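All protein chains but one are shown in place.
Residue numbering begins at 1 within each chain, and the chains themselves are lettered A and B in the order written.
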Amino acid sequence: MGRPHVRRYFGRKLLIYGLTFVVAVTVNWMIPRFMPGDPVASMLARARVSQPAAVEAMRTYYTNLFGFDQPIWQQYLNFWGALFQGDFGISIWVFPTPVADVILAAVPYTLALMIPSVLLSYWVGNRFGAFAARRKLLDNTVLPVGYILTATPYMWLAVILAWGLGVVAGWFPVAGGYSFSLQPSWSWEFFLDLLHHWILPFLSLFLVALGGWAIGMRNMIIYELESDYSNYLSALGAPSRLIRRYAYRNAILPQITGLALQLGVLVAGALVTEIVFSYPGLGSLILKAIQNQDFFLLQGTFMFIVIGVLVANFLIDIVYVLIDPRTRTGMAGAQA
Amino acid sequence: MTTTTTLPTEERVVRREALYFAVRNTKLMIGFGIVLFLLLVGIFGPILANVEDPNEYVAAAMLPPSSEHWFGTTTFGQDVFTQFVYGLRTTFVAGALGGGIAAVIAMVIGFVAGYRGGWVDEILNMLTNVVLVIPTLAVLLIINAYLGIRSVGVQALFIGLTSWPWAARSIRAQTFSLRNREFVDLARLSGMTTRKIITREIAPNMSSYLFMTFILLFGGSILIASSLDFIGLGPTEGVSLGLMLQNSTQWSALQLGLWWWFVPPGAGITAVVGALYVANVGLDEVFNPKLRET
């Protein structure tokens, strides 16, 4: 029972994600072409300074890639063609490495930061917020701390942690993914060194995100505790333990939607945090790309981020359907 | 018959009651108090500082805070306090412009989609969902990277253009619930145009909600703008709190222990945004009697 609803739900979602992907690719294609100035000329002019040897190779490459002699729709189709072959262009910053290779080397670092910090902050924040709701003393501390954390710019908390726990206390290194003296290898020594470098950026991401989840959950729980089913259970003398358990279960649903909505912000947070710690993920790549006017690298990173966010969205949709019975029975429930 | 010239008594009572709760709500008062204070600093600070360029080298480098230089100086000998008050101003401008543009787009799309319904809603909803899913900062990175010269205004414009979707969605939902209410039916029957119904009947009935939405968009814009600044895609001229953070980390303030360089700008952003959020909670309590503490 209910299968067609699930199929329609996912069909709609996939349509949105497909459209989003098309829009993202189109934006990515359009920006260099419709921004003022000749992109190839200006790129070459900038590159000439830093990479004199590469200029000729680049000119041929760009001209082919942009294909300015072709009609505009042909250029657009070519862009898609290259994309499906995994061709994101050649990096200027580390010429002549393909952009895709540069990015793939950085992605594991970003994922290693983001996945644990997002999941853990989500879990701890929700638990904490639910626990604090409608308990005067805790609520009065959780709420202000939560608001301060969620209002903190990611990079600032990162800077403060790096300074306090890194520079002043000297407990953690403040730059890089691992020590310069080490070569990446499958050894305990290297792993511990990785971990040592990972802790501060992780902690920073974790803390900022934590505040938002705690506040969101607290507000949702209060709303649920006011709801009719909670009142009915209270009238029948059910212990607050049961009522809170139900409230949590129901409040977690909008929080899952909230997680999907927050993905963009979380990615942005990870990017700037990596920059603070010179952590070798996508954030540092973006900084390098901007500093070196490496537009292929920048645009390639953009595509990877978009794809990553879309995949994450889809995973969250699946979780939602698994948790909310209403989406399976086809009665409303999940909106968008 | 005009229904809008005078407020019905009931509505006036509601407003008076809201004001009564507003001045007694500590969250609201503290939140707005902090915002107002920082706003005044941002407005009058630069006037009092009266320098041509806040990035000018005015003193010895790396001076810790003193009565001469309240927030000390940078590695170049710039006065951090002067930069801070100018930066605060930029931050407010970015927040107000970005939040304002986003709010206008969100209202137009939310009202039209919610009021019209049907295929208009279908299309606008699809558009909203698409923009919602795209990671905002990533798009802004690309756009700003290709812009050779960047100003606060252009930065805010693009922030506004990308950060409206969640607001549009909630305004749409609110409009949806209002559009079949009696007073809207009445207005429709009396031959009001759609635009008038929206601006005179629907919008005023959710004005408190719209205001709160704007506050959140305002805070969000500030955070996005500071992230962009920090990545190095801030305004090419002038100073902002995000740019100060960027400069301090780029020029090793961390390693040199120049805490007075990177603490104030971040604290400024946190204070403005945090105070806005707290004020918003206060407003919510004022307008939703259910949330008031009993």
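The definition used in the following text is that a residue touches a chain if its C-beta (ideal position, glycine included) is under 8 Å from a C-beta of that chain, and two chains touch if they have at least 3 such contacts.
Just so we're on the same page, contacts and distances are computed from a predicted model.
S.K.: Which listed name, "Acyl carrier protein", "Alpha-D-ribose 1-methylphosphonate 5-phosphate C-P lyase", "Dipeptide/oligopeptide/nickel ABC transporter ATP-binding protein" or "2-oxoisovalerate dehydrogenase subunit beta", is the one UniProt assigns to the chain that has been left out?
M.R.: "Dipeptide/oligopeptide/nickel ABC transporter ATP-binding protein"
S.K.: In the full complex, which of A:S179, A:S234 or A:S278 touches the chain missing from this view?
M.R.: Checking the options A:S179, A:S234 or A:S278, the one contacting the hidden chain is A:S234.
S.K.: Among A:L119, A:V168 or A:L242, which one is in touch with the chain left out?
M.R.: A:L242
S.K.: Touching the hidden chain in the complete assembly: which of A:P4, A:G164, A:P184 or A:P325 does that?
M.R.: Selected residue, touching the omitted chain: A:P325.
S.K.: Can you list where chain A touches the absent chain?
M.R.: Chain A touches the chain not shown through residues 227-229, 231-239, 241-242, 246, 249-250, 253, 324-326, 329, 331-332.
Assume only the chains that are shown with their structure count from here on.
S.K.: In angstrom, rounded to a whole number, how far apart do the mean CA points of chain A and chain B lie?
M.R.: Centre-to-centre distance between chain A and chain B: 22 Å.
S.K.: Enumerate the contact residues on chain A facing chain B in the complex.
M.R.: Within the complex, chain A touches chain B at residues 16-17, 19-20, 23-24, 27-28, 31-32, 35-37, 39, 42, 143-144, 147-148, 150-157, 159-160, 162-163, 166-168, 174, 222, 226, 261, 263-265, 267-268, 271-272, 275-276, 286-287, 289-291, 295, 298-299, 301-302, 305-306, 309-310, 313, 336.
S.K.: Which of the residues in chain B end up touching chain A in this complex?
M.R.: Against chain A, chain B makes touches at 125-126, 129-130, 132-139, 141-143, 145-148, 166, 169, 219, 223-224, 226-227, 230-233, 242, 245, 248-249, 254-255, 257, 259, 262-263, 265-267, 269-271, 273-274, 276-278, 281, 290-291.
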